[in-house]
Structure formats: structure tokens, C-alpha cells
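With one protein chain removed, the remaining protein chains of the complex are shown where they sit.
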Amino acid sequence: MSELKTENLSCKRGENIVLNNINFSIKSGETLVVKGRNGSGKTTLLRILSNFITSYEGKVMLNDLNILEDNLYNNKFNLIGQKNSLKDNLSIKRNLELWDILYNETLDHPNLLEHNNLHQLINRDASSLSDGQKKCISLHRLNYNNYELWLLDEPFVYLDEINTNSLIEKINLFNENMGMVILTSNINLPKKFHKEFII
Amino acid sequence: MSNLIKRDLLLSFYSSANFFFTVSFFILILILIPFAFSTQTDQLKILFKGIVWIALALSIIVTVDRIFNADYEDGNLDIIMQKNKTIEHLIISKYLTYWFIYCLPLLVILPILSFLFYLDYLETIQIFINLFIGSFGMVFIANFVSALTLGAKRTIFLKAIIMIPLFVPFVIFGSDADSWPILLALSMLSFVISIYVTAYGLRLYGE
Partner (left out) sequence: MYIKIRNNHIELIKSANPYLIFATIFVFVIGLYFSLFQSPPDYIQGDSMRIMYIHVPSAWFALMTYSILAGSCVLWFITRNPLFNVIARSIAQVGMVFTLMSLITGSIWGKPTWGVWWVWDARLTSMLILFFLYIAYIFLWQAISNKELASKISAALAIIGFINIPVIKFSVDWWNTLHQPASISKLSAPSIDVSMLIPLFIMTAACFLFLVTVSLIRFRLVLIENKIIRTGN
């Protein structure tokens, strides 16, 4: 049973205060939805939680250990940002191959993609895909195993109803396996998650 | 570290930056010499020693975007920075892959090319040693320029304006046979500067 919590988290970009006194905690098996207007600092929060931004006030603790001092923290979370991390000039198959090397894990891609009806895209160039299809492929990275925490930045953007539901299913399954999820979203989701936080 | 090297090599192979293309680029640049100047043996010899450096500088300028900029724009840089233990590991593997993809081909075909330009064995070996040492220094420079200009999209001329003044010492000492110790010193200096500045740039843009 692990717990991620923030203590009086504040972050300034230049002189603009982006985050002011953020306090929340989340336990294994829970999902936190971060809501807020455009430019309210949702992405900044995720980049703090993924150790990209290191200059801030307050603390982020995972199991009572500051994430800045936790050398293994980088192996514990899986961040899916707003950018798709796809190479436009390469086919999806090759993109997946490159991801496999970076994530150091070889997945059975055809089977996993068939589950989402994406297997017919595998030989197409990434540039020929629609934004929704790109997002689906980008979220395919959630299949990499052994992560405690998912950090999802606007995962529902561009997704249609079926794909939204299957992503929610995936998040539920991950929660059942005692994973933590923090996601940002602007839209009202069809399902209520455990916790909601408004910046 | 080795994963990133493997991935970068595969990526360059897939995106037509393979050995064949890089070699062709060098040969075509060097073919311009006899067309532009003359085919006299003694002149070609002198010109060749300088223009290999210009060819190397050109190929670095053209491909500098591929070090960090491309990965930054599509989001892969986040994954790369997350998966590497320290940022220094990341930077050193980038040095190695970039040198391997864009500088090694020139060194490999150098003996054949110097044969076409009437150089003897000794001269070829001297140029080879100079290019070997100097190319590392230029790769270090290209890396930090790429890391510093992540936010400036599609500004290849600006990057050239930043890089060429830094290349000048390499080109000056590179075309002289006996100055490899100075080249070594320059490369080491640029390594020390580069590793700090690249890390600084990457951290800034990671935020």
C-alpha cells in the first residue's frame, strides 16, 4: 500500500504564481482527476510530479520519501503527455519498436492493438493518422508494465465515446491492481473517479 | 544508456540517415571541388585538406536538429529523460550515436577519397587523425547548440550562425598536419563546456 501526497506545493514561473499551496494525497488503487481552466497549471503539476520541474516550494512525498531524493522514482511512473511521441515519417510498427527499446520491454503489440481495433493501423505512417488515432496509439504506452503510478495529461482529448470508455476500463483495471492514476481533464467524464481536485 | 544508443541508431536507420546517404553526401560535396576549381593535382591536394572540414561542418549543420530538437518537438525527449539514470548518461550516449552516424562515414571513406585527390599515405593518415579528433569536438559543440535551441523551431540558419564561429578553431588547426595535440586540447575543452551547457539546456526545457 503506497501513498503519494503533496505538502504545500507552490510553483512560480518567472513571477507568475502557477500553483499555490496544493495539498492532496492519493493511495494505491485510487484515481485523482485534476480539473481546472486552461493555463491553470495542470500540466505544471504533472511535470512536478514527474520530476521535470525541480524548483518549487513544498514537497511531493511517495511513501514518506521526497521524490526528488528517490533515485528509483523515475522507474515508478508512466507519463503520457499531450504530445504523442510519434515519429511522423515512420510507420506505427516502427514507432512501437522504438518505444519498446526506450521502455526496455517488448510487448505483444498486434494482440494488444487488436483489442482496441487498432491493428489495421500498424503498417500506416504516423502522419496519415487522425488526431484521435494518434492519441489512441499514444495511450497504447499504458500497456507497459511494472509502474505504480500513471500520470496522464489530458488523455481524453480527441477520443470518441468507445475509446473513452475503453480507457476508463483500463484505468479501473489498473486501480484494481493497486495502481495510482493522476489525470488532468477539462471535460466532464462519464464516470466518477475516486477523487477530484480543482486547481 | 545502451538502450538510447540502440534506439537512436535504429531511428536513424529508419529515417534515411543511414550510412549510404551520409557517405553520398560527403562524396557529393567533395565532387564539387574539381568542378569549382580545377583538376590540377597539386591544387586538388591543398583544397581537399580544407574541404573535408567544410563537408564535415556542413553535414553537422544540416543534421543538428536531429540530436534533440526532433525528439523535443514530438515528445520523445520526455521519455528519454525519464528513462536515463542521469542526464550525463543521456548526453554521452547522444555524443556517441551522433558521431557514429554522421562523422564515422566520412572517416571510413576518407582513404578512398584521398586516393581520388592524389594524396599519399602519410598525408591521408595525418588528415585521418586530425578529423578523428576534431570531429568529436565539433559533435560536442553541435550537441549543446541543439540543446540550447530547443525552443527555437526551424532556425537552421541561426544554428549555423551560432555554430560556425565555434567551428573556426577546429577548421584552422584541422587543416594542418602537426597540430593534432591542439585539436585534442580544443576537443577536451569543448567536451567540458558541452556537458555542462547541454545538461543546462535540457533541464531548462524539461521544465
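Some points to look at:
All chains are identified by letter, namely A and B, in their written order; residue positions are counted from 1 within each chain.
In the analysis below, a residue touches a chain if its C-beta (ideal position, glycine included) is under 8 Å from a C-beta of that chain, and two chains touch if they have at least 3 such contacts.
Bear in mind that the values here come from a model prediction, so they are computed numbers and not experimental data.
Looking at B:Leu10, B:Ile87 or B:Ile162, the residue that reaches the missing chain in the full complex is B:Ile162. Chain B residues in contact with the hidden partner, per the touch definition given at the top, are 144, 148-149, 151-152, 155, 158, 161-162, 164-166, 168-169, 172-173, 176, 186, 189, 193, 197, 200-201, 204-205.
Rule of thumb we're sticking to: only the chains that are shown with their structure count from here on.
Across the interface of their complex, chain B is touched by residues 47, 50-55, 74, 77, 79, 81-90, 94, 97-99, 101-104 of chain A. Chain B contributes residues 3-4, 6-7, 10-11, 14-15, 70, 73-76, 78-83, 85, 203, 206-207 to its touches with chain A in the complex.
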